[in-house]
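Structure first, commentary second.
With one protein chain removed, the remaining protein chains of the complex are shown where they sit.
Showing chain A:
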Amino acid sequence: MQQLLTTVLTGVTLGVVYAAFALALVLIWRATRIVNFAQAPMAMITTYIALVLIDAGYSYWLGFAAALLSGLVLGAVVERFVVRFVSGKSEINAVILTLGLFIVLHALAAIVFGSRYRSFPAPFGLRGFQIGDTTIALTGFGVFTVVAVAVVMVGLVLLFRGTDLGLRMRASAFNQEVSRLLGVKVGRMLTLGWALAALVGSLSGLLIAGGGLVHPSYMDGVVVYGFVAAVLGGLDSPVGAVVGGLLLGLSLSLVSGYVGSELVPLAALVILMAVLLLKPGGLFASVRERRV
């Protein structure tokens, strides 16, 4: 019983981080049909920015805020000054560009921040809470992780569902030409969409780094899990990304707890294959427009 509880709690905390990363991928995919392979190194860079500030003696929270803010800026810059140049051409061009950016950002990080492992602090305890005599697998930082991701998700839902700006962003994600004819500045919406996605990606980077080690490729493993989570939920669906992330976190935690932690990457790939074979659109595949 206790092992099951441990596995589930670990799974949920892991799952929300995958969910955040998957959401970052989905936000960009929905708007531009591009899988942003540079999402992980972008989050790595912003986490380093936080680390530099924290190591310089500033508080964790200042570093945290700076990372999210620089994520916003980095996302906007990447869209406006890199991806924009290949807009209107085949999507594969943009995908290759993000792959190139992956390598460039890696190299830049190694030059600027060094490629050794550096420890990243956590604002809350990393030891499990005590209930009576037993220690459960839920840590203070784990609670913070779940709350932080939940806050960002609720914020995004409010933005997309409740505001005119969100409506414009959704419209341009669905049909750029029609949106332009309706007076939506599609270019700005895309820039903003990339900025928001990079912010969510930065959050996942910070949460993975918390209490662990950071080096230029520390996020690379997360790309695989985040991508599997996004495909599991349906690349088109933000809700799917969240559910997919949680499901993946739980499944991998179960595999790790009951089968063996060395099988976790294999399990993720088995899940990916199963989804692609059985339900290629993902669990939350969105409605296709009906031709009339």
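Going forward, contacts are C-beta pairs under 8 Å (C-beta built on N, C-alpha and C of every residue); 3 or more make two chains touch, one makes a residue touch a chain; residues count from 1.
In this section, contacts and distances are computed from a predicted model.
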item	value
Options "2-hydroxyacyl-CoA dehydratase family protein", "Pyruvate dehydrogenase E1 component subunit beta", "Branched-chain amino acid transport system ATP-binding protein" or "Iron transporter FeoB": UniProt name of the undisplayed chain	"Branched-chain amino acid transport system ATP-binding protein"
Sole residue of A:93, A:135 or A:175 that reaches the chain not shown, by the stated touch rule	A:175
Interface residues of chain A (partner: the chain not displayed)	164, 167-168, 170-171, 174-175, 177-186, 286-287, 289-290, 292
